[in-house]
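Note that one protein chain of the assembly has been removed; the remaining protein chains are unaltered in position.
Letters A and B mark the chains as written, and numbering starts fresh at 1 in each.
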Amino acid sequence: MIEAYLPVFRYATPLVWAALGETIGQRAGVINIGLEGMMLAAAYAAAVVALGPGGIGAGLLIGACVGLLLAALQAAFTIRGGHDQVVVGTAINLLALGITNTLFRQQFGASGELIRLPTIPLWMGAIDFVVVLGLIAVVATGYGLQKTKWGLALRAAGEYPPAVESGGFSVNRLRWQAALTSGAMAGVAGAYLSIGVAGSFAEGMTSGKGFVAIAMVTFGRWKPAWVYAASVFVGLTDLLQYALQGRSGIPFQFLVALPYVAALAVLIVMGRGTRVPAALGLPYRKEG
Amino acid sequence: MSEATLRVEGVTKAFGSVVALNAVSVEFLPGEVHAVLGENGAGKSTLMNVLGGFLTPDEGTVSYRGEALPLGQAAEMRQRGFAMVHQHFMLVPNFTVGENLALDALQDLRGRLAQPDLIASALERAKSLGWSIDVDDRTDDLPVGTQQRIEILKALAGPSDVIIFDEPTAVLVPSEVEELLGLLRRLAEEGRIVILIAHKLSEILAVADRITVLRRGRVVAQTTQMEANAAQIAEWMVGDVPAPQSPLQEALGEKAVRVKDLVVSGDRGEPAVRGISFEIRSGEVLGIGGVDGNGQTELAEAVAGIRSRKGGDIVTPNGVAFIPPDRQRAGLALSLSVEDNLWSGPVQRRQGLVLNRKRLWNWSRGVVQDYEIKVGNLSDPVRSLSGGNQQKVVVGRELSESPGLLVVVNPTRGLDVRATEFVHRRILDAARAGAAVLLISTDSDELAALAHRILYLSRGELRDSLVGATA
Partner (left out) sequence: MTRILVTAGALALALVVTLALFGLPVFESLSTIARGSLGSEASIARTLARTAPLLLTGLGILIAWRAGMFNIGGEGQYVVGGLCGAWAAMVFQGQSSAVITLVVLLSGVAGGALYAGLAAVLQVTRGVQVVISTILLNFIALALLKWAVAGPLRDPSSTRPQSSALPDAVMFLRPNPQTDFHTGIVLAFLAVIVVFVFLRFTATGFRLKWVGANPVAAHTQRMKVGRLQVTAMLWSGGLCGLAAAISYLGLARRLDASFTENWGFLAIPVALLGGLDPIGTLVAALYFGALFAGCEALARETSVGTSAVFVIQAVAVLVVVGLGRLQLQSSRPESKPAGGAE
């Protein structure tokens, strides 16, 4: 019985990585709307590289690098340039969608010839090392944010930037670090989506998972352990959806909507008391 | 002369055309509480920001223990023992007290956060001062006085041979003020240089060993506690105050505005205006003086009908015009055009469903001419105008519809002489045309020039005299 549910962790792992990265970014005051695009670009790059001699290891690494690169592009506009994070994030999403679709067709034909990627070895038929690393990443993120000096300064940058500057540290440097970490983790998420979960690449295969991850950060109230739980919850509803698909009469779509309804409910109930990082989405400029 | 003297020599700092500090020289001696006094805009904050390392002066030097200081480098200044207690606390509101203390004590960002070690020195100071601090309390749940203690502990935890307090009493209740003044004395007795930026005379006379008065960016006087005299200092601060004379000879009209027992809360729910009453006749300019942060904004907004009141009554005539203190924050939409900004005032409130653009446009042209607003095209963004012309947009918008009541707050702050004169003339014109005018200003020259009567706002209450308000 338990074995039937173990795959849930694999389904949830892309979300876990993406949402954890987003958590780090948002705690520093950076909302990464471009998450979806970073995942998609990484999924594509990872798939292409994994077909080569480097295999899955190289695929995951390249995926992380592609995420990092897009995050750097986004940060150059939003952190360095102080431009609107929603606008730039939207552009990043479109950029990734357009480039991956086009390159994929050029390489594999207009029909999107099915590619088969090398698989990651499984333990207990359901878990692999990226899943385990994801768990470690949750612990590491929680520890990093709460128990390290960097985490303390990072959180302050997302809450009240002047206090960070008055302590002698640069808000924008911290935000760059958070944004890049977030991008690299989105890259791992995307790479794992194509290599680990799908074993293939398809056009637009993230199908909104980046936005799901943003939603789960909210649902998990910016706490890594809860963000993890929220992501697994989404994975579970995904899995149940497939399991129930055959049977008639059960509106499994309601199940699919459940995480989002629940996330919205949390926000509504918490109202203004929600612990949204106070400086989220606001550019920081020094005066004087 | 002691070895550990802090010398400010010939410091000048200008922001655009405004000279905030003009060849200021002061010496600060260890073991003394040295008060720097002045009205708003006198240059106190600029001087403090230079000493904190937040601003680089255009000219002049600052030396300490005979060494020139690295000005403009906050972190470096902190290392040299310059600590600052900000008026607007540098505290993360939803951090715990411990986290805030730890954040300030960080030397680098590598490794584990050993909070107990980082905050040990701050807690020790707290203990020696007899303050009980719970490090697990959420900062913004604490009363303002306690938050200030955390801010002070942050300063004292590190090297703090020179400690600068920026308007520390502004947010405190009287009993807390007592305690704070005691602390200042104690810190000085421990051999520090204590610099107190302030404006309340009674508090300063009670604690300061030495007093420097700034006015319009210059040092106008220095004195010691021994020689200090409240009336004399007040005069230094504001310059030669001409006795308020009625600038208007016309007879005043009926009572147009009646405010009774008005109570208004500030943004954080704190009592900002505490039961004040006054009346203004039609054609009369009532001036309200006093230093920023004593309830001016709240009073103005309540009378203008923008802020809801906690208690009391306000009776106003029809047509209330309001010139807010900060035109860029509350007056204008900088990205919108000049005409959009002109239309947003009283005219807008009278529009029906459909705008009569043609008529509005003609009206706008009239206002632009009448108020001598220098603008190429009405559709240019108001951002592209000079400060003076921006303020003319606000003034023109509010006054060209013959208001019954005009509420004005610091209408000429940051304007040059000509623009100031222009705005003043227009306010008087409005009064002559029958408006009751409530003029709230921190500029005593402005009050003297315009007001029939002057009252002073201090901690949300009205007083009759400046000395009463500052003392």
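Everything that follows uses one rule, which is that a residue touches a chain if its C-beta (ideal position, glycine included) is under 8 Å from a C-beta of that chain, and two chains touch if they have at least 3 such contacts.
Nothing here was measured: the structure is a model prediction, and the numbers come from that model.
K.L.:
For a quick check of understanding: of B:30, B:52, B:168 or B:295, which residue touches the chain that isn't displayed?
P.N.:
B:52
K.L.:
With respect to the chain omitted from the figure, which of A:20, A:152, A:212 or A:232 is a touching residue?
P.N.:
Touching the chain that is not displayed is residue A:212.
K.L.:
Give me the subunit A residues in contact with the hidden chain, please.
P.N.:
29, 31, 33, 77, 81-84, 86-88, 90-95, 97-99, 101-103, 105-106, 109-110, 160-162, 165-166, 203, 208, 211-212, 214-215, 218, 251, 253-254, 256-257, 260-261, 263-264, 267-268, 271-272, 274, 276, 279, 281-288
K.L.:
Which parts of subunit B are in contact with the chain that was left out?
P.N.:
15, 20, 40-41, 43-46, 49, 52, 54-55, 84, 86-88, 90, 301, 305-306, 322, 324, 329-336, 340, 343-345, 348-349, 351-355, 357
Definition applied: only the chains that are shown with their structure count from here on.
K.L.:
Measuring centre to centre with CA averages, how many angstrom lie between subunit A and subunit B?
P.N.:
Chain centroid spacing, subunit A to subunit B, equals 45 Å.
K.L.:
Given the complex with subunit A, which residues does subunit B contribute to the contact?
P.N.:
On the subunit B side, the touching residues are 49, 54-55, 74-75, 78, 86, 90-95, 99-100, 102-104, 106, 108-113.
K.L.:
Could you pull out which subunit A residues touch subunit B in their complex?
P.N.:
146-153, 155-156, 159-160, 162-169, 275, 278, 288
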